[in-house]
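First the structure, which I've put down as structure tokens, then a few questions once you've had a look.
For this depiction, one protein chain was excluded, whereas all remaining protein chains were kept in their positions.
Presenting chain A:
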């Protein structure tokens, strides 16, 4: 049966590291860096629509996982990963597109963004070259991959086709 993926079904907080990372002015965050276990902060674009109240934006959108693999293992929906870089024009173009797509398909997929300059090893692992590159993961494995900017409708089309084939 369809289970809505709320943040509670995903072990969202790594032990000891909780919401500190979401509160930039908290002094306690400075005491914990550097961490023994590499912390991968991955921003999700869950409900990033600008019309939502800020508290929802932070709560639903940002989760911390101990690794990207951890995130993939603990998400039972398929995951759309956007590999981007700060100064990549088309990547920035996709930011609002992804928010929209994430909202429209919120029961079907989880959207995650990875900054390839912050997490080069993840980008290397999946042999990312051109940016943006999108990879759809199901059960932790990549099963569709495409590059370049698209409109929201095109992206939704692509995702839905992908999901259909996988069934």
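We adopt the following convention: a residue touches a chain if its C-beta (ideal position, glycine included) is under 8 Å from a C-beta of that chain, and two chains touch if they have at least 3 such contacts; residues count from 1.
Following the convention adopted for this analysis, contacts and distances are computed from a predicted model.
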Can you match the unshown chain of the complex to its UniProt protein name from these: "Ferredoxin-thioredoxin reductase catalytic chain, chloroplastic", "glutaminase", "Nucleoporin 43" or "CCT-beta"?
"Ferredoxin-thioredoxin reductase catalytic chain, chloroplastic"
Have a look at A:101, A:123, A:136 or A:163 and name the one touching the chain we're not showing.
A:123
Missing-chain contacts mapped onto chain A:
21, 24-31, 33, 39, 41-43, 48, 50, 58, 62, 83, 85-93, 95-96, 99, 113, 115-116, 118, 120, 123-124, 128-131, 147-149
